[in-house]
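For reference, the structure is listed below as structure tokens.
Excluded from the complex is one protein chain; the other protein chains are retained at their positions.
Naming follows writing order (A and B), and every chain is counted from residue 1.
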Amino acid sequence: MLRQVAVIGCGMTKFGRHDGKTLLEIMVEASLRAIDDAKIGERDVDAVYVSTMLSGELSNQTALGSALVDQLGLMPAAAHRLENGPASGGSAVKNACMAVASGFCDLVLVTGGEKMRHISGDRITDLISTMVHPTAEYVHGVTLPALAAMFTRLYMHRYGLKREHLAKVAIKNHANALKNPYAHIHQPITIEGILYAKEAEVNNPLVADPLRLFDCCPVTDGAASVVLCAAEIAKEFCDTPVIVAGLGQATDTLAVHEREDPTLLKAVQVASQKAFKMAKLTPADMDLAELHDAFTILEIAESEDSGFFAKGTGHKALEEDVTSLGGKLPINPSGGLKARGHPVGATGVAQIVELTWQLRGEAGGRQVQGAEKAYCCNFGGFGNNVISFVLTRRN
Amino acid sequence: MQKMTGFKCEKCGKMFYPKHARCPRCGSLELKEIDLGNECTLMTYTKLFAVPEGVEQIPLLLGIVEFKNGVRALGQIVAEEVEIGATLQPVWGPLRKVHGKTVSGFKFEPVKRKLS
Partner (left out) sequence: MSEDQESILRVDWDIPRKIYPPKVVTLASGEKLVIREIERGEVPPILEAIRPLLTVEKDYYDIVSARVYAELLGWYRYRVKNEYCLIGVVNGELAGLVNNRLVNEKVCMSLHTLALKRGGRIGAHLFAAKQEHAIENYSVDEVWVTAESPIGFRRWMVEWSLQPRPDLQHELGGVTVYVLTKENYYKLKPQKVFGERPVPEELYKESLNPKIIIPDIIRQQE
């Protein structure tokens, strides 16, 4: 990058259910927290990037960039709304980084949000599936859980992954979320209750065989926000700026069946390689990672394709607690999409927020001790548009 | 009877489904429609219980198949149970409703072997 970018402020709403508030209102709440955290005072914000996937369809509002600058009184700052499926948040952060790195802007605000809980399950499932291939997937009744399920079956077939591994991702992330006051789901779960007991059939019903309820992220309302600035001026605002050391983005075929190896998340591979290369770091240098576990299988697959573990061995690392809090590489200390929740447009921003809190040592009960370098991966479509970041703490 | 078709690049020979504006391998615009054949193998599948608005069948069986020429496609499977490796054939029929209108397309059903 031409010049380095720093994260100097972050904020979130609680993820969960926000009845009685509009999408814009929750975005304002998260933005105010980030602005407050960044201590930018009267300084002008040069640009605002808003990420949301379905604001038009679900909240009857579009062009949210303009609405947010108006609410926050940030005019005449440039304003954008960015839609890139579930990678909208990562895309917004990335474009904001570009704006700062290029010298075009010094101070920018990125806010992602979604309100989706007020809609019936089958309607939201349909709206989300509009991101898949229109003629080769959508018209056949395909949903994101269906794609994830077919991916999982192939994975099990090929790599000996078992239902226990999927359950373990859910149990771990639910446990982590109990330590995250912003998380949507605060519910401990046990292998007995979701898998082994006969009652598991009711407790944890099939969504898309072999994936069950607890393999899928919940439908969540929420917003997350970060303030970015040129690293050279970051010390004016805070003592420990977090540096965007690397970022990478890559795409893959829209239709999953067209991938040479459908169990390989090539876009994750390429995006992470780019991010690590830019940061001049390797996966082994990372102290923690936030991965896009919209489905439990994705945490395992992304942990491999991001370069942390060899293909087909992610579930072994999970088994050995390498990815638990206290392990060598904690994954999703926030609870991940699985338990922190997945307000689609907010997720990529929330990952940056969690990494920043972790690198500043402000993550409370889920703090990864001494974390200095962290990675996140925001996964769009079913892996057709992926953005990865490497963040580091500057002391 | 309608045949399920894919595409072949006249320049580099790459075969694919669905259609792309340019050949995914060489970028050529010279693409020819090809017959995908009557037999394919099931690669992976799911029984979908949480169906989207517009789908009435619960569970909906979905799978990815591979034709003999290596081209793959995704579609509904007209069966109660299936297994990876099953031999299927494309059949035309209604798929789901989109904005209240029924959309049709190819689904896959198990090949009933004739006893010779």
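Observations
Just so we're on the same page, contacts are C-beta pairs under 8 Å (C-beta built on N, C-alpha and C of every residue); 3 or more make two chains touch, one makes a residue touch a chain.
Note that this is a predicted model, so its numbers are computed, not measured.
In the entire assembly, the chain absent from the figure touches the shown chains A. Contact with the chain that does not appear here is found for just one residue of A:102, A:135 or A:190, A:190.
The missing chain, though absent from the display, is touched by one residue of A:214, A:237 or A:276; that residue is A:214. The omitted chain makes contact with just one of the residues A:60, A:120 or A:369: A:120.
With the whole complex as reference, residues 16-17, 19, 120-121, 185, 187-190, 192-194, 197-205, 214 of chain A touch the missing chain.
Here is the rule we use: only the chains that are shown with their structure count from here on.
Taking each chain's centre as the average of its CA atoms, chain A and chain B sit 32 Å apart. Against chain B, in their complex, chain A makes its touches with residues 120-123, 125-126, 129, 133, 135-143, 145-146, 149-151, 153-154, 157, 205-211, 253, 255-258, 262. Note for the complex: chain B touches chain A at residues 16-18, 24, 43-55, 57, 59-60, 62-64, 72-76, 84, 95-96, 98, 103, 105, 107.
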